[in-house]
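The next block holds one structure in the form of structure tokens; read it before the comments.
Omission of a single protein chain aside, the complex is shown with its protein chains in their original locations.
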Amino acid sequence: MKELFPLKQVMGFAFSLVLTVVALMVYFTDMSYTMGMTVLLITAFIQAGLQVVVFMHAGETKDKRSIYVNIYYALLIALITIFGTLLVLVWDM
Amino acid sequence: MKVDNSLPLEYSTEENNLKILGFWIFIGAEIMLFATLFTAYFTLENRTGNGPTGAEIFEITPVLIETILLLTSSFTIGLAIHAMRLNRKKAMMGFFTITLILGTAFLGVEIYEFTHYVHVGAGLQTSAFTAALLTTLGTHGLHVTLGLFWGLFILLQIKKRGLTPETANKSFIFSLYWHFLDIIWIFIFSFIYLKGMM
Amino acid sequence: MKLKMKWILLTMVITITTVLTACEPLLVLDPKGPQAKTQADDIMLSIWLMLGIVIVVLAILVFVLLKYRASKQPKDYEPPHIEGSPIVEAICIGIPILIVIFLSIISVDSNYKVEATPEGYEDQEPLIIYASSSNWKWHFSYPEENIETVNYLYIPEDRAIEFKLYSYGPITSFWIPQLGGQKYAMSDMVTTLHLAADQPGEFMGRNANFSGAGFAENTFEVTAMTPVEFEEWVEEVHETASPLTSEKFEELLEPGHLGRSTYTGTHLEFSPAPEHDHGSTDNNVEEDSDIEDHETHDEEDHSNH
Partner (left out) sequence: MDFFDRFAVPHPSFLIYAAMVGIGLTMLAVVVGITYFKKWGYLWREWITTVDHKRIGIMYLLTALLMLFRGGVDAIMMRYQLAMPENTFLDSQHYNEVFTTHGVVMILFMAMPFIIFFFNFLVPLQIGARDVAFPRLNALSFWLFFMGMGLFNLSFIIGGSPDAGWTSYFPLAGNEFSTSVGTNYYMIAIQIAGIGTLMTGINFITTILKMRAPGMTLMKMPMFTWSAFIANVIIVFAFPVLTVLLAMGTMDRLFGTNFFTTDNGGMDMLWANLFWVWGHPEVYILILPAFGLYSEIIPTFARRNLYGYKSMVASMVVISILSFVVWAHHFFTMGQGPLTNSIFSITTMAIAIPTGVKIFNWLFTLWKGKIQFTTPMLYSILFIPLFTLGGVTGVMLAMSAADYQYHNTMFLVAHFHNVIIPGVVYAMLAGMTFYWPKIFGFMLNEKLGKWTAWLLTVGFVLAFIPMYITGLDGQARRMYTYSESTGFSLLNMVSFIGAAIMAIAFALLVYNIYYSIRYSPRNIGSDPWDARSLEWSTHTPVPEYNFAITPQVASTQAFWDSKKNGHELFKGDIEKIHMPNNSGLPFIMSCMFFVFGFAMVFSIWPVVIVSLIGILACLVYRSFEQDHGRYISVEEIKETETRLRGAKNEGR
């Protein structure tokens, strides 16, 4: 905690740059739609998780459980809303 | 006021703890806010009417600059909090200032991007797709703008009052907000720009 | 005392309603076609099942109220502390689960039935009718017969009919209760409703979805007749009615109410139904490749998720 060099932050930053580059492969190389979406989904969610854990210190207090449940719940409802709506309005019309 | 010295300054009072948890729950609500915008965007993505499609108007260069700027600013605000926890006021304020400068630069590029869209005939009223696109980007941009003012005021307060439990708490919450905006940008970058240009 | 009053009133209401229903069957429960029959059967089945549940709950409630009311208990009676029993609670969850599973199976099965050509009519070619709404009228186009009617609908009995629904304005809902349930008509896509009448007769049809000031009177009459009569009517129309021009059609679209009218030709020729193509109609006319692009995109979307 008290060390001067912010190793955690630097590692986090480096890793998110790497993930951005991986995501960019979707643009610069010629891959199929499915493949591309898979890459984007993986890189985006890992990066988001990285921010929450490394930079936002989500797990550092005794409210850890409330915070994580809150995030997971929001994520669940968000995904239900997005995919549910697409199912209703686009895929099954 | 009870001050608990075993925890970092921003957690030191009961009120501070409440504010941090409250802000996390606000972030939960913000996730839903952006999820709704994404829902609208994905639904209307191909409904371009007479207007251009995403592939026709997106440009990789400004988007990439914006991404790097915001990613770096997320890093520097992390460093600011790190410095704050080491009680280094000067370093903290320095990183905080850099964050705000990077944020302003991001906003500048985004404004350029918007004028570009309007210039190529993809205004707010052009089609359902452009409306959803500009609203989603605009909402994020508005958050960044508000964040810049908010950050500036916190910076002024730290300068005037030093690192107190109150200012430390405000700075920490601001950092949560800023990281969250970065997360949203990652999703915009991946599922609006890259998906659209793929 | 008061309890009795309530029951007297309740029984009164129930008697009145049963008398009423006995006189004249309710439209929805008096089906004249296979789709409406499926729905009416589902409704009756669920009514009986649900009545059973209500009676069980009511019986338990009346029982505990009569048995455990304070006036029947000794003064010093202290009710026990009971946390709950896993077995009792499991039963309370289990039975509803079984009922829900049972109803789900019926619901899913019926849904596929009403979304397909009516049962027993699969072998014949369905009659296609485009039904479009405008404020506050219904336009019926018979593309094969080359006829268009306003605010009334003639259909042959014992033949599957495929309605293609869309709207020149707010969302409306096409509903002929005795032939089957409703479906929305919207301005940017065409929806399909499968109906059939298994006997001749006159039925009420209306827009069921609120669409503004003239909504209440947004009705039409449906007449089911023998195929021979239908053919005769088609011929008669061709002999007597005037052709539908695009000017005339524009006039018909003006907001307001109209009586019945009949034309030869349909508006589909000059004002085609919307295509379900994500709204990029104009684009596609110029660049054909665009259509394919979108479609393949969509399919990939499917496979991806």
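We just call them A, B and C in the order they show up, numbering each chain from 1.
Going forward, a residue touches a chain if its C-beta (ideal position, glycine included) is under 8 Å from a C-beta of that chain, and two chains touch if they have at least 3 such contacts.
Owing to the predicted nature of the structure, the values given are computational and were not obtained by experimental measurement.
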Taking the complete complex into account, which shown chains does the hidden chain touch? A, B, C
Of B:Arg47, B:Arg85 or B:His179, the residue in touch with the unshown chain: B:Arg47
Could you tell me which of C:Gln39, C:Thr149 or C:Thr266 touches the chain that is not displayed? C:Gln39
Touching the hidden chain, out of C:Glu83, C:Asp123 or C:Glu247, is C:Glu83
Absent chain, residues of chain B that touch it: 1, 17-19, 21-22, 25-26, 28-30, 32-33, 35-37, 39-40, 43-44, 47-51, 124-129, 131-132, 135, 149-150, 153-154, 156-157, 166
In the complete complex, the non-displayed chain touches which residues of chain C? 2, 5-6, 9-10, 13, 16-17, 20-21, 24, 26-29, 36, 38-40, 42-43, 46-47, 50, 53-54, 57-58, 60-61, 64-65, 68-70, 73, 77-84, 88-89, 92-93, 96-97, 100, 103-104, 106-108, 110-115, 135, 165, 169-171, 173, 175, 177, 180-184, 186-189, 191-192, 204, 206-217, 278-280
So that we can see where the missing chain sits, which residues of chain A does it touch? 63, 66, 73-74, 76-77, 80-81, 84-85, 87-89, 92-93
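In the analysis below, only the chains that are shown with their structure count from here on.
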Busiest interface, judged by C-beta pairs in contact, is A-B
Top of the farthest list for chain C, CA-centroid basis, is B
In angstrom, rounded to a whole number, how far apart do the mean CA points of chain B and chain C lie? 47
Whole-Å gap between the CA centroids of chain A and chain B: 15
Per the C-alpha centroid definition, the whole-Å distance linking chain A and chain C comes out as 43
Set of chain A residues in contact with two or more other chains: 33, 37, 86, 90
Of chain B, residues touching chain A in the complex: 7, 11, 17, 20-21, 24-25, 27-29, 31-32, 34-36, 38-39, 42-43, 60, 64, 67-68, 71-72, 74-75, 77-79, 81-82, 85-86, 175-176, 179-180, 182-183, 186-187, 189-191, 194-195, 197-198
Contact set on chain A toward chain B in their complex: 1-2, 4, 6, 9, 12-13, 16-17, 20, 23-24, 26-27, 31, 33, 36-37, 40-41, 43-44, 47-48, 51-52, 54-58, 61, 63, 66-67, 70-71, 73-75, 77-79, 81-82, 85-86, 89-90
